[in-house]
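Every protein chain but one is kept in place in this view of the complex.
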Amino acid sequence: MHAFAYERPATLAEALALMQAHGSAARLLAGGTDLIIRLRDGSARPSVVIDVKRIPELDPGIRVDAGRLVIGARTVMTDIAADAHVRRHFLALAEAASVVGSVQIRNRATLAGNICNASPAADTAPPLLVYDATVVAAGPDGTRRIPIDAFFVRSGVTTLVPGEIVTAIELPVPDGPLGAAHQRRTRRRGHDLASVTLSVAIGGSGTTRLAYGSVGPRPVLHVDGSGVLADASATAEAKARVFEAAFADASPSPRSMRAGPDYRLAMLRVLGARAVATALDRLAGE
Amino acid sequence: MSADGTGISPTRVGTSPNRVGGIGRVTGAQQYVADVRLPDALEVKLVTLGVAHARILSIDASAALAVPGVQAVFTAADLPRPVPRFGPQFVDRPVIATGETKYHGEPVAAVAAETKDAAEEAARLVRVAYEEIAPVVTIDDALAPGAELVQDPSIRPNDPLAGTNVLREHRFGWGDVDAEAATADVIVEGDYTFPMVTHFAIEPHAYIAAPDGDGIAVWSTIQHPNWLQRILSGVLGMPLSKVRVYAPDPGGGFGGKQHAKYEPLIAFMALRTGRPCRLVLSLEETFQAVRRTTTKVHVRHGLRTDGTIAFVDVRADYNIGAYADIADRVVAKGSYPAAGPYRVPAVRILSRSVLTHTVPATAFRGFGNPQVNWAVESNLDEAARALGIDRLEVRLRNVARTGDTLNPVDTRCDGEWDQSVRKAAEMIGWGRPLPAGHGRGIALGIKSGPTTGLSYSTVRLLSDGSVIVLAGTSDMGQGARTVFAQIASTELGVPLDRIAVVMGDTSIVPYDQQTSASRSTVLMGNAVLSACRDVQARLRAMAAKLHGIDEAAIEVAGGVVRLPDREIGVMDVLKPGLGRMGGEVIGNGMARKDAEPDHPLSGSAAFFEFNCTAIETAVDEETGDVTIVKHVTVSDVGKALNPLQVRMQDEGAAIQGLGHTLMEHYIYDDAGRIRNLGAIDYRIPTSMDLPLHMESAVVENEDGPGPYGAKGMSEGALLCVASAVGAAVRDATGAELHDLPLTPEVVWRALRERDRRRAEEVAR
Partner (left out) sequence: MTQTIPIALTVNGRPRSAEVAAHHTLLEVLRDDLGLTGTKECCLVGECGACTVILDGRSVDSCLMLAVEADGADVLTVEGLATDGRLSPLQQAFLDKGGVQCGFCIPGQVMSAHALLAHTPHPTRAEVEEGLAGNLCRCACYEQIFEAVLSTAEAAAAADEEAGR
């Protein structure tokens, strides 16, 4: 690994000042499970690494505040997957967090880090999309709240502006019953990067929010207001039509070594149907 | 309680004491090569190019040498002219790339620096000007007319194949295949491929070389320290006695650590700098250092209506990479038993070693056999289907019985193999109803054991009755230390905790040819046994002298000395026998299997490894996911000297086989670069990828050539994993499978192909 300077700001203000001072030469270090790999393979060569783990404003923790679940930026996957609030209201997020890497990875990897990397394959992106999460970012000009669907641009790129730091992720606590599920395809059962990720959340009103990733430059959200997916008695043909519309934005790369585009597109439909079935079961159990 | 009332008992063969050397392995105290620290050592980093094949125009080390702490940037220019080459079978691999690179990852320079950081930084700054040349990557590329030659023809003068990319052709067989084909009732043929996979030992290869007086000391993660010593002696021009190889227990070998790789380079660097030089490979670099041969096999079976096999006709091309290493031997020995463990009247095998611009292939558990087994056993299933005969039945009808001829010029069938087959069939519940979407497969595997061998052992009975066993085997996890200690314990009546087994130092431990081919229990085991018997003979002489009786009237066995009138303990002889000056009793043993010059493999099999694997799978038709519901593996081991270790080896081999069966393969880009270097995109089985139920069993008829009737084992359970899994998936789905690994996507495609075929049939 190349040599770099290490900074460990004690406050958010200090961190923001360091970001200002170093600009693109700096990289933020949260869980490090992605950054350290990139530092070692040379694909990231910052001259300064800013460790955000001692910043109280980013403290780990999950709390409900005014109808929103607030997940501190440094909260790790292990804690998200095990959290009672998350499991009760945001099961698809718990499911996604519990399949990110191995136990050792989940003990370090943060939710904020996962979305800031903006990997198209990030497992937590689809559930955050279906739950309509908001990213809270602090910057030199104050705090900004970015709807998650407006956060992802493409692999490695978000709408964060230089100098901004994600401090929390917020999810609105559903005001009615909601059934949700997360599905993924991998090359083995043990931890693996997904070749398709997909989440659905079906509300009592019949609206289905469906999001998927790893089949294009960024994860995609599709909201189905027709009620077809939520209708257990809808025909397979009717559901297929909805899926066609939902997956119209999928554009898997033919260059990927994890799966071929035709397999990925076919699996979107399989996972979609399975996730909807599971979500409906869960909704019925609410 | 022991017979002599001391409370300490010998740990006999046939029991499963804790692993000798195990404590260091669970406490972290075990010293692997990367844990050895020498004062003043330089750290080495290899410089490689991001291409498979290139002509090296110039190397500019000035920026690298300017990095503080860098002591040397070593290239071919720093070596004697011509650049020394080496290899276990052909002398073809240069110590470092000279003039050109032949595969992605071949080092063109090596940096030695005071720290790892400096070495890495400098390696990045070595400027290599090169001209990329289109590589030949696949077998088809290499065999195409006018293909670029991988090897300079001058390396093998007088070889008519030198102008091609075929390193060697091997032809084996007997009987008249064409005559049998004319009368066979059904002929079934198919093409099968086996992926390019790597050993992925959790311990990456590591090397240290240090000047040692007027010689050199080399630490390596090597399986064959004596062979490495010979290679180093050759390239360095030093006598064997001045080349000391230390071989600490490797952290997994599986064949990938058999032969020299970068030891000659590191040795030259140590001699040049006058300081210890240390190179620990990254996992990515091990991918570029070792892999299994990959194959394309065409197989044709002829059967008669009663299910007997009339002939087997196999053409197997093995992609062996840029240098031969031991891969041509893999090709010969792996394809040789291609007809399987069956009585077959006519067999024709043509196998070829094909050079390409890819990582040089080497030995890997199973030694070329799993590749051919996948084709031949899969095709035999198709033949059984064509005849409408049960797939187990066709195997039982043809499998050889003890004493039956396999290859007329080779060792005859040396086991009751049908017992293993029947046992496996029973364990998997062959013939019983299955849930929908489930299928079963059964496959047989055979492998020739060592064809030559030479092992020496020295056993030292010390004055307090404790024992040192010197045995040059490498214990890379198979448990050789434990088995040798058990043999000594059984023969000398000494408990295991009073026995030390010393390995891995060529200046101290007597010669052992190699640790491979599941040989060590048989060959080194016999050497240890004969060294113990030599100790017993010396004790007998000692007792005869002490008691003034004839040696012939005394018997020494299992720690007991039987005099004509009574039994006494070994210590009752040793103590007075050695007297006040102390001393020890030294026994020497040897086991040897000579080459047979007229034999097609230069030697018949010392024994056969035989295994039967039976699998039940469930297949997800929508995703192509294969679940191994049950995995049964039964090996004919002669005698399990340590039953727990036998189980560990068999179950471990079985799971390792699931890797190449279900998920492992190198992915090359068009330029011949490996895209999935390292652990992120090269998948091996984790603890969540196991069969839902794994059951192993052994057949023990004490009919092997090793101590107490043991046979070699540890590769057998890997031989036919893919064949049995593929057969089970075929049975579950009707999909035809020809190419490994059976990833969900591959199975999904085969299912779509099955649907297309069925629709076509309906349309007709």
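Order of writing sets the labels: A and B. Residues in every chain begin at 1.
The criterion applied here is as follows: a contact is a pair of C-beta atoms (placed from the backbone, for glycine too) under 8 Å apart; a residue touches a chain by one contact, two chains touch by 3 or more.
Note that the coordinates shown come from a computational prediction; the quantities given were computed from them, not determined experimentally.
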item	value
Identified contact with the non-displayed chain, of B:Gly479, B:Pro600, B:Gly712 or B:Pro744	B:Gly479
Candidate in contact with the missing chain, chosen from B:Leu546, B:Leu644, B:Ala671 or B:Ala697	B:Leu644
Option from A:Arg27, A:Arg68, A:His85 or A:Arg108 whose C-beta touches the chain left out	A:Arg108
Contacts of subunit A with the absent chain, listed as residue ranges	1-6, 8, 29, 32-33, 36-37, 39-40, 49, 51, 53, 78, 101-105, 107-108, 190-191
Residues belonging to subunit B that touch the chain removed from view	16, 18-19, 21-32, 34-35, 117, 199-204, 249-254, 280, 282-283, 476-479, 644-645, 647-649, 651-656, 678-680, 684-688, 690, 694
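The criterion applied here is as follows: only the chains that are shown with their structure count from here on.
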item	value
In the complex with subunit A, residue positions of subunit B that touch it	117, 120-121, 124, 622-623, 662-663, 667, 675-676, 680-681, 683, 685-689, 743-745, 748-749
Residue ranges of subunit A touching subunit B (in the complex, touch as defined)	1-3, 42, 185, 187-193, 257-260, 263, 266-267, 270
